[in-house]
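What follows is a structure written as structure tokens; I'll ask about it next.
Complex shown without one protein chain; remaining protein chains in place.
Chain lettering (A, B and C) follows the sequence in which the chains are written, and residue indices restart at 1 in each chain.
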Amino acid sequence: MFNKLEFEENAKKTTRTSRLIKGLSAVTIGLLGSMLVLSVISAEKAAPELAQTALDSISLSGVENPVTAVLLNFRSYDTLLEIAVLLIVAVAMMPESSRNTSLTAANSRVPTHPVLIGLIRCVIPLSVILSAYLLWTGAYAPGGAFQAGAVLAGAGVALLLVKRWQLNYLRLSARAFMALGLAVFVIVAATVIPATGRALNYPADYAGALILIIEVAATLSIAFVLILLVDQLLNMANKQVKPQDTQTEGLDKS
Amino acid sequence: MGAPGIVMTSAQHFLPLVIGLPLLAAVFCLLVSNSRWSARFSILFASIHTLVVMQVLSSLRDSGSVWRYELGGWGAPLGIDLVLDGFSVILLFATTIVVLCVTTYSAAYFKTPQQTSRFWPLWWLLVAGLNAAFLSGDAFNLYVALEIIGLSSVALVALAGNVSAITAALRYALVGLLGSLCYLMGVALLYRAYGTLDLALLSQTVQGTPITWAALALISVGLLLKTALLPLHFWLPPAHAGAPAPVSAALSALVVKASFYVLARFWLDVCSPAASADALNLLGFFGACAIFWGCFAACRAKRLKLLVAYSTVAQLGYLFLLFPLTAAYGPSAGSAALAAVAYLIVAHAFAKAAMFMAAGSIQLACGYDDIDRLRGVVSHQPISVFTFAIAGASLIGLPPTGGFIAKWLLLNSAIDSGQWWWIAVILCGGLFSAIYIFRVLILAFTARQGEQSSSGGPTHPIPQTMMACGFMLAIATVALGFNAEWLLSYMDINLIGFLAGTEPLP
Amino acid sequence: MLSLTIDIILGCGVLLLAFLSLFSRDLFLAIVLYISLGLLVTIAWARLDAWDVAIAEAAIGAGLTGALLLAAWHKIKEQSAPNPSTSEQSTPGQAQNVQ
Partner (left out) sequence: MSQDLIYCTTGIGLFALGLYGVLFVAHILRKLIAINISGIGVFLVLLATAKHEGVVDPVPHAMVLTGIVVAVAGTALCLWLTVNIHCRQITQQGESK
């Protein structure tokens, strides 16, 4: 099925048999899809009991936006694991060799185009403000850590793209940024145990504050990880990869 | 909101710790990033982890009932519960022992800072994902846990750093993402029809309607992709053979079992009203095909690690015999089959991890793992070959090992349910396993013939700890054979439908 | 009735964009179509009262995934270009799109 992974664009060698297989598969998948639709039609949607329970418990959750309440209180464990997923990808994509600079370094190739500089000067502060707004408003209205993190990452990526900035992802501070969200989440989850007897069970009075702490940490981590992802994809230089190519094929000697 | 009347023993607080500890270890190793200290801390963390799980095991036996831990204090429909029963505790036990050995092995295996700085955080995240999957009582939470397992496994396979391994990792990643999406679609349909994500509540309300069939089919396809049952196994051999040896050990021993565990949960418990006998027999049929094909491919494999990877495909086939053996043959045959398969999972996990570790040691020492060049390898790698032999005996199902007890239990439940054809499959499978195991062993024990060996070149000294870890696991396989009663008694504490009724326990 | 019509048009539009994105001849076009699919789907989610998801999809789903896809596409192209032996894969139609 995935035995041939294609990287070149015009590798189209359609023989008659493969066309036949494709056609048959298309028909099969179409049939299966229609059966799926039929099965969905045949069943009634369940009554929204869980929705009602969730909406009734909002007052205990410390936030007013129901989605934020579900994400960071009722089902906060899912969100905890989800931040771990982001951390996995960040660790996997960390660069191999250190550039041996500080966390941020101004690039020597500063853009000279006036429009670009003007744009950056407007866009960056705006998106930082928007991100903070999204984070804050997440408690009451649509918004929250993931959206805020994404917007913040947008600002960071813009700075990277115009080559104003370089980030050294192997510094301790960089790794601390990556791990911040997960670490704060786990620590908060553990520290509430003496108060309420259950992990992740926030005391009602402090729920709002604790959720805000988690969200701020998560936003910073998410933004940093997303910047790392884009930056690594853009800047993966050939020279980074070369030394390992001399390794014998098929051997994994460390 | 929490259901009243649930008695919490203090030991139940270990349940979130089992997940939190690996997560903290991951953060810790990421921040330390010094290969020597990461390794030391990891061994320390693995030991604490083992102690915690052992404590959980003994407390669970004392309490004698299924544990539920309400994260966030909200309780089942609104919040997420951690659930621990006999099946999951057995898998947790297998995980913790393998993790302890693999951690110690890896501390000696990985040397370069480029590899260690990534390996340790990823490894602990993988462990956290495995524990989360085995403890989860919530369908969507299982999705996230499976994603953690899948993505961290992919990243770990890619650590090997050569083109073939990274290509295998990419294929694995595509399969994993596709499988997760199918699973998520199934969960979405279940949520649509029954309005809850909690597995225990679902198993009470699910009916055998078309939407449940559709959901179960989607969930099964997704999980079969991840478990690599025969027609969908194509991604497994290159990924498991190409990964660094400790990673291969964990992948074959634990990662594929996690998705099998979820699959068993859905077929036997959550969606059991929708599981027809035909479908169960079909799963068993594919399992039987996997046994034969896996053995055949292992016999033809050119490289040692590839041979071990194909043997995983074959051994996974045995697990799927669970489904036909439980199909409509009454509670006694069903529970016996589940106990046999749970035991087989542990036995296979130990044996396969030991085997990959031995193969990794041999590969590291010789610089190659082509089977044809392994002639006489026993003279300078006696411990590794011995480890391989014991683990192989367990895979074949020879007497003093855990594998023998597992096969024997499987045979028993096949006889009890009167399905003689599965008896034939189990026996033939053992015979074919013997062929590929002895193919390696005979070569390894044959004396070198003059100049032929000179092509092998000099061997490199490898750390004693690596050989010791593999050997310990091989010993554990034998020890398991002598302690079958102890492990099997946990199957009495079971949530799965036909064993303990479907009501959540007090 | 009007709202149903909007929904139907939206659904067909989404399916059409997905089809075009998968089977368009040019890879760059496929990625751009995928991003526009993400934006169109944002409207569908607003129709389903999922404002949180709509914001997240616009920012992460369409925006970030699109950026990542474009970055990877650019990278692959850039690597292939200097090597004369592999240069034949750039079709004329796609060379224009680079600019």
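To be clear about the criterion, a residue touches a chain if its C-beta (ideal position, glycine included) is under 8 Å from a C-beta of that chain, and two chains touch if they have at least 3 such contacts.
Please read these numbers as outputs of a predicted model, since none were measured by experiment.
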Which displayed chains the unshown chain touches: A, B, C
Contacting the left-out chain in the complete assembly, out of B:V163, B:C299, B:I383 or B:L411: B:V163
Of B:Y69, B:F87, B:Y109 or B:F140, the one touching the omitted chain in the full complex: B:F140
Contacting the left-out chain in the complete assembly, out of B:A11, B:L31, B:A188 or B:I475: B:A188
Selected residue (touches chain absent from view) among B:A11, B:L178, B:C289 or B:L443: B:L178
Touching residues on subunit B - with respect to the absent chain: 140, 144, 147, 151, 154-155, 158, 163, 166-167, 169-170, 173-174, 176-178, 180-181, 184-185, 188-189, 191-192, 197
Touch list for subunit C against the chain that is not drawn: 3-4, 7-8, 11, 14-15, 18-19, 21-23, 27, 30-31, 34, 37-38, 41, 44-45, 47-50, 52-53, 56-57, 60-61, 64-65, 68-69, 71-73, 75-76, 79-80, 83, 85-86
Residues from subunit A at the interface with the omitted partner, ascending: 1-2, 4-9, 11-12, 22, 25-26, 29-30, 32-33, 36-37, 40-41, 45, 48, 50-52, 54-55, 66-67, 69-71, 74-75, 78-79, 82, 85-86, 88-89, 92-93, 144, 146, 229, 232-233, 236, 238, 241-242, 245
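The working rule: only the chains that are shown with their structure count from here on.
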Core chain by centroid distance, with centroids computed from Cα atoms only: B
Interchain centroid distance [CA atoms averaged], subunit A/subunit C, Å: 19
Subunit A: positions in contact with at least two other chains: none
In the complex, subunit A residues that touch subunit C: 7-11, 65, 67-68, 134, 141-144, 146-147, 150-151, 153-154, 157, 226, 229-230, 233-234, 236, 238
Sites on subunit B touched by subunit A in the complex: 1, 8, 13, 16, 20, 23-24, 26-27, 30-31, 33, 69-74, 77-80, 109-112, 114-115, 117-118, 121-122, 125, 128-129, 132, 140-141, 144-145, 147-148, 151-152, 154-155, 158, 160-165, 167, 170-171, 174-175, 189, 191-196, 209-211, 213-214, 234-235, 242-245, 303, 363-364, 367-368
Subunit C residues touching subunit A - in the complex, by the definition given at the top: 27, 51-52, 54-56, 59-60, 63-64, 67-68, 71-72, 74-76, 79-80, 86, 88-91, 94
